[in-house]
Structures are given as structure tokens and as C-alpha cells.
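Here the complex is missing a single protein chain, while all its other protein chains stay put.
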Amino acid sequence: MSRTIIIGGGPAGMSAAVEIARSGGDALIIDSNPRLGGQYWRHGENAQFSHDGARFFALQDEIDREPKIEVRAGTQVWRAAHLDGVSSLWLNDGTAVTSDSLLIATGAYDRSLPFPGWDLPGSMTAGGAQAILKASGALLGRSVFIAGTGPFLLPVAALLVEAGVKVLGVLEANRVNGWLNHLGAVDLSKMKDAARYFKVLAGAKVPIRMGYAIIEARGNGHIEEVVIAKVDRNFAVKPGTMEVHKCDAIATGWGFTPDLTIAHSLGVSTDVHPIDRSVIIHVDAFQETSQRGVFAAGESTGVGGVDLALIEGRVAGIAIAVQRGLITTIDAKKRSVGLAQERSKIRKFADALLSVYKIREGWRSWINPQTILCRCEEVTFHQLRNVIHDLGANDVRTAKLLSRSGMGLCQGRVCGRIVADVVAGEIGIQATDDELRGIHNRPIAHPISLQTLADQGN
Amino acid sequence: MKTADVVVIGAGVVGSSCALILAEAGLKVIVVDRGPIAGGTTGAGEGNIMVSDKEIVPEIQLALRSRESWFEIADRIGNNFELHAKGGIALSRTDAGMAGLRTLAAHQNAHGIETIEIDGASLRELEPHINPEIETAIHYPGDGQCQPMLSAAYFLRTVRHLKGEVWQSTEVLGFSKDQDGAITGVRTSKEEISTRYVVNATGTWAGDIARLAGSELSIMPRRGFILVTTPAPPLIHHKVYDADYVANVASDSPELQSSAVLEGTESGTILIGATRERIGFESRISMTALERLAKQAISVFPVLSKLELLRVYRGFRPYSPDHLPVIGEDATIKGLFHCAGHEGAGIGLAPGSGELLTAMILGKPTFMDATPFSPKRFQGVA
Partner (left out) sequence: MKIYLNGVEIEATENESVGTFLLKRRQQVLRKTRFQDQPRGMFCGIGVCFDCVVTIDGVTNQRACITQLRSGMRIEVTS
């Protein structure tokens, strides 16, 4: 088998590369960012904001020193195809690479929910607020609300507080009791992390409000104030609980959406997660997908955080090494001791978190006819309702085609799930599994210069 | 059981045009489609309303009338589908190509299509970003553009307002006939519809419906890709295409034919066509097709080299053995009318086809001699 190509140089991709190299094999890591590390390890020049840097630097050092691992950073896969056991990837530098040994480690990105004003400058995702701070110390604002659901809100809030931002509140839409018990159930280090975040927030007197959400952002050309409200168990606004607060930016986080564009192009089987109905790559115990030679690891097989990604990367790397005949199954077993159990434990915990921090459909009551649902094409709720009720669109795909939702630059990455849920809600059904899968159908995975495409033919 | 004057099978641009004109004529119409509105080739169309690429005389006549009909419909029901009389520009970079264009233009003139030969200076006035090496072209003021999916959707909306019905996700299972073999009903996955007239407007799948009814119709798929660029400020103002396009349309070769067809859209994206291949219903993207389209596009408008490809879509044009559409009553099954096989001209020819079809069903005179479109020419009857 040929050199393994690893798409995505985050925790999963890096740990897989290291396992393959330790087995004597070669690998090519392709990543769109200028540096390895993925979303989790975003290191700019400001190392003081690096999160859990030791593990990253260890992997980075090993990769740097290993001649068998080639890294093409700042490189995007714009098209992927799989035929007769061989995967082909076309890269935005005009080259193409092929292999019968592939690892998909494309990670995940923030899931977003719309509300009036979510498109105003100053409104960022929680991941975005963290990313710009980690990469270069940039602050999204001076006085900020953090809202959404999920344990990710805490570290983002703590990071902003430590960077000198006035965090006016952390609004967790779900009512979560016994937080620390949940986290402690897995391991003490998680509990310690959480305790540290709470300490930082308490020290800055940041109110943490359960069962609250930002239901509107307002301002003249940028965010100047928000309307927050108490929400019930289904995320519907409780009447009479609205409050208006001045702020200059917000960071909202609603969990993560696995990035399945390339997986979809390669044609590997996917599952619809029973808890949050996100679409994830189906893998077996060795992280192999439905196509022989194609493996997947990390958030794209199910959101579970950095620890899970690292383990899945190792399991995949070892399994790839076996498949390529680089090591024996006996060697593999020795190196895998404990990994499967650890993986299982973390997955269970991650699923438990998904149940607790679920997105509940009452968010649809936050939007009004003028609310933008597709940001790129500026499609409002009113326009989407129109194509359904006036033009007769009765499935997600047709509603998108007639309204232009999802046809803009982001190709539905931000709005895809939103539009699917709104359309289904309007028609009075649930989005089907295939409709949810269809959101990730992007044969052109990334915009590619026409000149590069033309030159390829030469 | 449901009753209708006419059942139109196919909710694409051709089916919806037929349905609209039939409904406006006072008939109770039920449109049935196994998928959603514009779920077939219409959903992959560029939106071409072209008179400029027509060569065969009957097709010229149909195209001219149909083009007028488009604008009349927009006046009647509102222009909610980006209809635009933008005009077309056909160019060639070879002497032979230009000679061919001139001959074609002269022929088209003789049959009512307005053509204006323009020099480099006039060309650059109409299209400032065109390749400066291009020195002559033919301007066709009659060419137009629309958004095909919205067109079908809005035509069908009017059909509903005129008491017609649209049944999506409804499969046609079979036909009921009387002892003379004439249509008496359509069996669907929803319910049976009693009717004496059926319009087969299923485009690339028209052969399947014909067979289901006990007849034959040879309509084959001709795959095409369209590149969509990232949005840009207006760079291309007309439908601009290479003269080779016409040759490609008429070609019988199964191989990949491609020539540049370019235009801007109201949403700011630029559509880059066109390829033609006889490759069945193969839906995987051909990298060769993409590369050729990009190359051709840049050679006509060098400024495009700065734009990016955002997405690609593909469709299967329905073509008949002689490249003319099939419009008319089936040779053997009374009451079954076909309106399909418009190849890459379906959008432009749809309303005109609908008018011919409606006249035929109502027993009224057709606006042109429709014999050249008759299904009988393929169905072994003189």
C-alpha cells in the first residue's frame, strides 16, 4: 500500500501520523491552517494562551524530526473522490495526490443557531472568539456575553476573563445540575479543569445563568446591546423574563458540527447520531470506514474532545500500520493496550454530555420573519416560509434551491442544519436522515481558483 | 376518484409551462411528479432562452414564439423568476468559425431572428472584459435568461390559483385505457385520476413513461456540467458563447464536447457551461470536463482567472434522435401527448411547446406547423 495521506493535522491526524511513523511507515499530513494543531491547539506567537501545550509540542516535535512524515500546511483539499480502492485528492496548489491508505481527520466546527441580530459585527461563535485570541491575542470585544449550551462555554469564558475582557455573563440555555458530578465521573482532571474555570469566573464575578439565552442582538452597524431571556426546558422564551443589556460583542456556542464534506465526497458510510442527529462517519473498532483503506478519527466520527481524538488517532494509526504490513497484529495489540477501553469510556461520557447539553427545538421561537437564516445569501425566515407555503416546496432540498439557502460561499456549512430544521418544522415533519446527510454534499469541497483548475488540465 | 381535464406528468419547466397554459385556457389540470418541483433537468439548467443557437427552421419558429411567450407570461403572472432580455453574443476566433457564424446568421435572419454583426470596438462596449483578441462577434438581442427553478415554481403557483393541483412525490404507476386503447385515467401512488388527456413532460425520463403507457419514445440523456463561480460584481452582461457551441449541440458524437457558454446571474455568480457527453446517467463529476470549462471560460474572459469555482452541478439533457423536441399525440395511444426531448433548449422552448400542446388538446390551430415535432416520426407511422 502507498504512503498514508492524512487529511487534517489536528490532534487525531497528528497522533495517527506519529503511530504510522513509529511503525516505520510514511505519511503525508494535509492541513488548511498555516500550522498543525487543528482547532484545539491554536498557537500563535502568544504561547501564554496555548491550551495544554505540552502534548501538542511533543507531537509537533516528533513530526518535525521524522523525515517519513511530510506536512503540507496551508493546503486545502478542494475535491476528493474514491474509486476502486484508491482515494484521489485535488489540492488548491494545483497538485493532486492519491493513495489506497487514507485517514480522514477533518474535525468539527461550531454549530450555530440563528436569532435576530446574530449576523451583526461583534457576534462571533465561541470557537471563533477563542481562535482569534489564541492565534494572536485579538479580543472580540471589551464587554461580552457568552451564551449557548455545552461545557465549551466555560473554558472560552475563562480564557476571555484572563485576557482582560469584561465577561458580563455566561448564559447556559440548558438547566444543568450536578455539573461537577458529571465531569468527575470520567476523571479527576476534567473536574480539575472545570473547577479552575469556575474559580476564574468567580474571581471576576462573572454571573453564570442557567436556563438563559440571548434571543436578540441589536445595534447600529455592530452589536451595542442584547436581549436575554429565561427559556423553558424546550428553549422557548418564558414570557416576562426579557432583559436588555449593553455589550459590544457576543460569543455563542451550541456544540459542534462534524465536518463531513470530504467524507461525503469519498462515499464512506455515515451515521446519524441518535442524540443530536449530527452526521458522523461510521467506523469500526479499528477506526476503519465502510471503505477498505479509508480510516477516520477525531471529531468527524463523533464529537468527543481532544482526548478522544488523540486516542482515535492512535488506534487508527496502529490499524493502518497493520493494514500496510508495517507491523504485526501482535505488535499492534501491545501498543494498543488500554486504548479501546479509554476510547469507550470517553465516548460514553461525550454522549452523556450530548444528552445533557442538547439543542431543543424551542429555539425556533426566537426567530422572526426578518431574521436571516442563510447568512451568505441573506435569506430570511420569511423568504424560506414563502417557498414552502407559497411555492409548494415540501422537502429541504427544494426549499434550498428555490430560496438560495446554502448556495453561498459557505455552501451551507453554517445554515445547512438550521434550514433543515426550520423547513422540517414548517412542514410539520422531522428532517430525514438523508436530508441531514445531504447537507454535507459538497462535490467542490472548497473554492478553487478557476486558473488553478484550468492549469491542471495542462 | 379524482377527475381532471388533463394530467401533466413532470413538474419541470416544460411540464409547468404546459400546465400553466392549459390552466389559463380553462382546463382543470393536475400535475404529477415522482419528485419535487424542478427535480429533474430543470434544476440543473442555466436558464437559457436562446434564439441564437437555433438552426433547424421549425426549431427557429418555436424558439421565436416561445421567447415572446416568456415575456408575456411574466407580464401576466409577474416576473418572479429573474427573466431578463439580456441578449446573446456568439463569437469565434477562427476565420472558418466566423464564416460559419455569418452563414448561420444569414439563415437565421431569413427566418426572423435579429442578428447584428459587431466589430471589436462595439464588442468591447457590450462586454468590457472580453478577451481583447476577439475582433468580431454576432449580437443576438433576442436571447434571454431566467431562473428555471423559480420559473417552474411560479408557473405552478399560478396553476394552483387557477384551481389546478400539483402532486409532488407521487409516482405514476400506470394508465387506464378504454377498449380502443385511449386514455381514461392515470394510476398514481396517491390515487387514480380519471382523465382523457395526459401530457408526458418527463424530459430525460420520457421514454419510461411512454413504455409504461404501452408505447415507445427514444429520449436519451446527454450529460452536462455547469460551473458556478463565487459572487462577483457584474463582469459579464450578456449570454456569451463560442460558435463551437452550435456545432456541439448538433453533434452526434458521444465524446465530451465542450465550448464556452458564459453569463452572469442576478445573484452575482457567473455560470460557466457547457459540456455534452453521452455517458448515460453517470453522475460522478468529470475532472476533464471541469478543466475544459475553466480553460475555455478564461480564454473568453481573462478576468475570470481571478474568480473561484464555488460549486458544480450537472444535469441530463433529454435529446431525441434528430435533436428536435417531441411535441404531439402518441401514434397509437389516443389522449397521450408527449412534450419532451428538448435537449439543452428546454427552458427557452417550454412556453411555446406548452402553447402548441394546448392547441392540439383543444383541437385549435397551432401557431406553426408542428408536424416536425410529431412523435409519429419516431413511432413508425407516417
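Note that the chains are named A and B in the order they appear, and that numbering of residues resets to 1 at the start of each chain.
Please note the rule applied: contacts are C-beta pairs under 8 Å (C-beta built on N, C-alpha and C of every residue); 3 or more make two chains touch, one makes a residue touch a chain.
Keep in mind that what you see is a predicted model, and the values were worked out from it rather than measured.
Colleague: Can you work out which residue in A:Gly128, A:Pro155 or A:Gly267 touches the chain that's missing from view?
Modeller: Within the whole complex, the residue contacting the unshown chain is A:Gly128.
Colleague: Using the definition of touch stated at the top, determine which of B:Arg211, B:Arg284 or B:Lys306 touches the missing chain.
Modeller: Selected residue, touching the omitted chain: B:Lys306.
Colleague: Considering the entire assembly, which residues of chain B contact the chain that has been omitted?
Modeller: So the residues of chain B touching the missing chain come out as 230-232, 268, 306-308.
Colleague: Can you list where chain A touches the absent chain?
Modeller: 32-34, 39, 44-45, 109-110, 112, 119-125, 127-132, 135-136, 138-140, 221-222, 375-378, 408-410, 413-414, 447
By our rule, only the chains that are shown with their structure count from here on.
Colleague: State the interface residues of chain A toward chain B in the complex, per the touch definition above.
Modeller: 79, 81, 90, 377, 387, 390-395, 397-398, 401-402, 404, 407-409, 411, 442-444, 447-451, 453-454, 456-457
Colleague: Which residues of chain B touch chain A in the complex?
Modeller: The contact residues of chain B facing chain A are 36-39, 43, 149-150, 153-154, 156-157, 160, 166, 168-169, 227, 229-231, 267, 284-285, 287-288, 290-292, 294-295, 297-298, 304-312.
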